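Not every chain is included here, but those present sit where they belong.
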Amino acid sequence: MKKIEAIIRPERLTIVKDALEELGYPGMTVTDVKGHGAQRGITEQWRGRTFRVDLLSKVKVELIVADSDVEKIVQCITKESQTGSIGDGKIFISNIEDVLRIRTGERGEKAI
Amino acid sequence: MALCVQFCGEKQLIYNFKKEREMRKEAFVGMSSVFALSMIALFASNAMAGDAPTIDTGDNAWLLASSALVLIMTPGLGLFYGGMVRTKNMVNTLWMSFIVICIISVQWVLWGYSLSFAPGGWFIGGLQWCGLGAGAVGQAPSDLYATTVPHLSFMIFQCMFAVITPALMTGAFAERFKFSAWLLLIPLWASAVYAPLAHWVWASDGWLYKFGALDFAGGTVVHICSAASAFALILFVGKRKGYPAEVKPPHNLPFMMLGTALLWFGWFGFNAGSAVAASGLAASAFVVTNTATAAAGFTWSVLEWIHHKKPTILGACSGAVAGLVAITPASGFVGPMASIAIGVGAGLACFYGTTKMKKACGYDDALDVIGIHGVGGTWGAWATGIFCTTAVNPAGFDGAIYGNIAQMGKQWIGILATWFYCFGVTSLLAWFVNAVVGLRPSEGEEISGMDISQHKEIAYHYESEQA
């Protein structure tokens, strides 16, 4: 099994989520994060003071999926969250050794 | 806060309704004694009472309502300031204002009011009204101040001014001040700085009052005073760690805006209440307060638009507060058109005061007490000398635009005396308190935030939402 971690624009979350549900992968975990890559922060100005907010709000979507589904899902996320301008985010893929569904105690792929 | 001289003026101004009543009463006594002999006994007490000033319920209703309005300003200030600090200092910022209410409300009754308003010398009041003079300050009107309301009403109204003035300072040294130092400083400062100053300006034997410097509701006593004192304190306490490079944005703008709203709301009591009567002058002060504030808030927004491309809510609120500050000394002496000029001037002066001036000087006035209350108060006191007119308040004077250039000079004497006195004495107190308990928390305490280090409290526990 793989973990797909996608850092996306917060405003794209709803669209991505809906698209994933249509694909039939409802299991997901979402975290509010901040970050920067090529995209630099915005500058807030108050009373002449300059506050550089260089960590911008992003959303991290984590999905644990069977190896065979990785590509499909990565494509789906990429498609729905791409705007083409800086700040679109990244997707990281890593390995998961085991999964356990707490409700039933099932383990492995059938627990996803 | 009411200028004493204005009480008499008030009476002239509203001749046709208050004086008239008194006269009627006297006439009455005469007539009664002739035509209604059987009522003599009853009227005897009345005749005696006729000499003492009587309570006007309308005036008293307005002054009590105003006192409540001014009370809400201090927690409002806490929110205004608290919204601008970082999350880790929120509780402390609120606490710094809140505790002032607790301390000064008691100190004022015990000795503060006496030092400020009891007849004494040119410099400070006497001690005869300590503890409210065992009833000397009672339900009957004073014959010195606000003669149509209970003396207690006037006293408590003044109390609210004594409360908010030290609270205003806390914005300057926010995020880096030991609470023990603040606890010690409050009563000392109230006695050595505020009380004399209030006496100078508002007591009938104060030197600035006699000299003829006008200050209707506290441009010098409240605003310049708190700014000058704050200036002394930040020089002692130093800059925040990481300032200015790492300064963080306000953590909660809705609280900041709510605080501003409560200030604006309460300021109607502050300024219009200073007429100490529900008179035409109170209405006039109410109107100019609103107009100047609005004009200043709008001006600041426009300046931000010009300089930073976008108007912010922090800017609009800062401007509004600047306008409130500037109109304070002038509110009982100027008309609505002048108030627009004062408001626009306040927006301009304080905008540049908090941006260019502050950057140029390099001090760390965390939430701009000097830039807003110092600059705005100074401009307001000066503008009072420019725009004041006896058409609004016959007990005041005409200002520069009415040909009396000298009034501007008098105002500047008041302004400078206030700046120097408050800065000087507060420096001494800061030195003393620093020696006794220390003004500044350790670096570690500052980094982990005042809330944890001074109060072991955390403002928000959203994270422990459940379980």
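A few points about this structure:
Going in written order, the chains are labelled A and B, and every chain counts its residues from 1.
Simple rule for what comes next: contacts are C-beta pairs under 8 Å (C-beta built on N, C-alpha and C of every residue); 3 or more make two chains touch, one makes a residue touch a chain.
Treat the numbers as computed from the prediction; the structure is a model and nothing was measured.
Summed over the entire structure file, the copies of each protein chain kind amount to A x3, B x3.
We adopt the following convention: only the chains that are shown with their structure count from here on.
Within the complex formed with chain B, the residues of chain A that make contact are 44-49, 51, 53.
Those residues of chain B that touch chain A in the complex are listed here as 244, 247-250, 304, 307-308, 310, 312, 314-315, 318, 351, 354-356, 358-359, 368, 371.
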